[in-house]
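A selection of the complex's chains, in situ.
First chain written, first letter: the chains are A and B, and each begins at residue 1.
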Amino acid sequence: MKLVPLADRVVLKPIVAEETTKSGIVLPDKAKEKPQQAEVIAVGPGGIVDGKEVVMNVKVGDRVIYSKYAGTEVKLDNEEFIIVRQNDIVAKVED
Amino acid sequence: MKLVPLADRVVLKPIVAEETTKSGIVLPDKAKEKPQQAEVIAVGPGGIVDGKEVVMNVKVGDRVIYSKYAGTEVKLDNEEFIIVRQNDIVAKVED
């Protein structure tokens, strides 16, 4: 099964961050913090949303930062996703 | 009796999820969680809603994810439905 987002929605898969210090030591204790990074899994078609034209600027595979508290959490086949509006994605993370 | 939604409203029938692990074991205890998936039962005609053109993109039989807390719960002939605006439907679930 797969999620096919509508309008300006984007399906994200949160990336559980491993906190790593600059010297390379992993700090596991921050696991309780809400993840901020996510991978884009599926992108809606955009178009007229709330009477306004929305062009989609993210694509599948992008690594993104999204607004805390935004979106609808979904569990499908035991995996957790979050579906947000593109406007709740504030930045991409690039190498 | 049947529900005929107005404007951009969509009648949904929530799907009570059976939690199934990847290995196929059913986990019945999450029944108290609010269902997130629903089947589309009826779709409004769309048109001008709040002064904005709305085109309907879901159809009867679609399996969808909708925003928590959205919509009006209705009981008709002892069945439970939820009527939401199309904009509260965030994704379709496809095989």
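Assume a residue touches a chain if its C-beta (ideal position, glycine included) is under 8 Å from a C-beta of that chain, and two chains touch if they have at least 3 such contacts.
Nothing here was measured: the structure is a model prediction, and the numbers come from that model.
K.L.:
How many copies make up the whole complex, given 2 shown?
P.N.:
Whole-complex copy count, per this file: 7.
As a working rule, only the chains that are shown with their structure count from here on.
K.L.:
Once the Cα atoms of chain A and chain B are superposed, what angle does the rotation have, between 0 and 180 degrees and to the nearest 5?
P.N.:
50
K.L.:
What whole-number Å value describes the gap between the mean CA coordinates of chain A and chain B?
P.N.:
Chain A and chain B have C-alpha centres separated by 23 Å.
K.L.:
Note which residues of chain A are touching chain B in the complex, please.
P.N.:
Touch list, chain A to chain B: 1-7, 9, 11, 42, 44, 48-51, 72, 74-78, 83.
K.L.:
Please give the residue numbers of chain B that touch chain A in the complex, ascending.
P.N.:
Touch residues, chain B against chain A: 19-22, 36, 51-53, 55, 57-58, 65-68, 86-87, 89-95.
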